[in-house]
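Removed from the display is one protein chain of the complex; every other protein chain stays in position.
On to subunit A.
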Amino acid sequence: MSEHINGKGLSLIPKTDVKQTLKDFKSDQEVRWCPGCGDYAILAAVQSFLPELGLRRENIVFVSGIGCSSRFPYYLDTYGFHSIHGRAPAIATGLAASRPDLSVWVITGDGDALSIGGNHLIHALRRNVNLNILLFNNRIYGLTKGQYSPTSEVGKITKSTPMGSLDKPFNPISLALGAEASFVARTLDSDRKHLQSVLREATAHRGTSLVEIYQNCNIFNDNAFEPMKDPEVRDDIMLRLEHGQPIVSASKAVVRTADGDIEVVPRAEVSEDRILVHDAHRPDPSVAFALSRLDEPAFQHVPIGIFRQVDRPVYDVLMAEQLEEAVAQQGRGDLGDLLMGGDTWRIG
C-alpha cells in the first residue's frame, strides 16, 4: 500500500462503513464487448479494485465518450454518463468542478481521447481537475470497424488506409506530459496486479490522473501488444517505473548519457550506481518525457508504471476557494442588493 492511499485524493469524498465487494459494482446489464476483448480484463480489474477505496458507491461517477471502451459505465453499478465522441473530459470537468465530493472517472479510448477529443484532453490535464482518466489504447478504431487511429503505427494497413497510414502517431504519455499533467502512468490490460497498483495511486492523487492502458482489440488489431505479453521477451522489454527504484527490466537498465540524455543499456554492462533512479515526484517533467520516448521505435523497451506524480493546485479546489473568498469579501449574495446595485432612481 502506497503512502498516498486514502490520502488527499479521496479526502473530500464520503466514505462508507459498509463492506463492499466486486459484486456491488456490477450492474445488471449484459456486457457486450467481443469475446476475448481486453476491455473485459480492465472491467474486472476496476470492479474488484473499487471496494478497496471504501467510498460511498453513490459518490462515484463514470463518464465516457464514444467507442468500444466508452460502454464501460453501463457495466458498473455507480452513477454513469455515456456521452458523445471526445467530450467526456469536458463533461466530467463540469461535474467534478461543481461537485468536489464525487470520485469522477473518465473512460476513453485512443480515438475518443486523442483524435476528436484531443483538445478537451489536453485542457483537462493542464487544468488539473480532480479526474481519473483511463485511456484504453488499442491503436485502432474498433466500434467503426477497423480504421487506423492516432496511435496506430505509421504504415498501418486498414480499410481506410489500404496503402498504409501516413501520419505519425501520438505517444499519449509524451502528449500528457507536454500538457503539464500532474499524474501520468501506463499499464497493461492483462496485468491486473500492475493495473490495480496504478489505479491505487491514480485515485490517491488529487488532480487529473491520466492512465494509459494498453488494451488488446482481438478483432481489428490483435496482438498489438504481444511483445509485452510474451513470456519469452516481456520481462526484457518492460522497464518498471517505481518511485525511488532503479529503472530496469530483467536484462536492461536506463542510464544517463554524457550529454544528459538517457539510454537503455544491457544491465550486465553497468554498475548499479549508474542506473537511473526513478523520481516520479520530480517537478521538472523533462526526465519523465525522456522516459516516454524510450519506446521509439515501439516495443524495443517499454517503460511501464507511473511516469509522473506531482502536487499541483487542483482546479475544483481553487474554484471553490474563490467562491468562499467572494462570500468572505462581499457577504453571501443578496438578490435585492444586486438589482439595486447600480445607479438607480425613483419615480412616483
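Here, a contact is a pair of C-beta atoms (placed from the backbone, for glycine too) under 8 Å apart; a residue touches a chain by one contact, two chains touch by 3 or more; residues count from 1.
The rule is short, and it goes like this: contacts and distances are computed from a predicted model.
Colleague: Just by its UniProt name, which of "Na+/H+ antiporter subunit C", "4Fe-4S binding protein", "Nitrate reductase" or "Oxidoreductase" is the chain not shown in this complex?
Modeller: Missing chain, per its UniProt entry: "Oxidoreductase".
Colleague: Considering the whole complex, which of A:78, A:128 or A:292 touches the chain not shown?
Modeller: A:78
Colleague: With the missing chain put back, which residues of subunit A would touch it? List them for me.
Modeller: 14, 27, 29, 56-61, 63, 66, 73-74, 77-84, 87, 90-99, 101-102, 119-120, 123, 319, 322-323, 325-327, 329-333, 335-336, 338-340, 342-348
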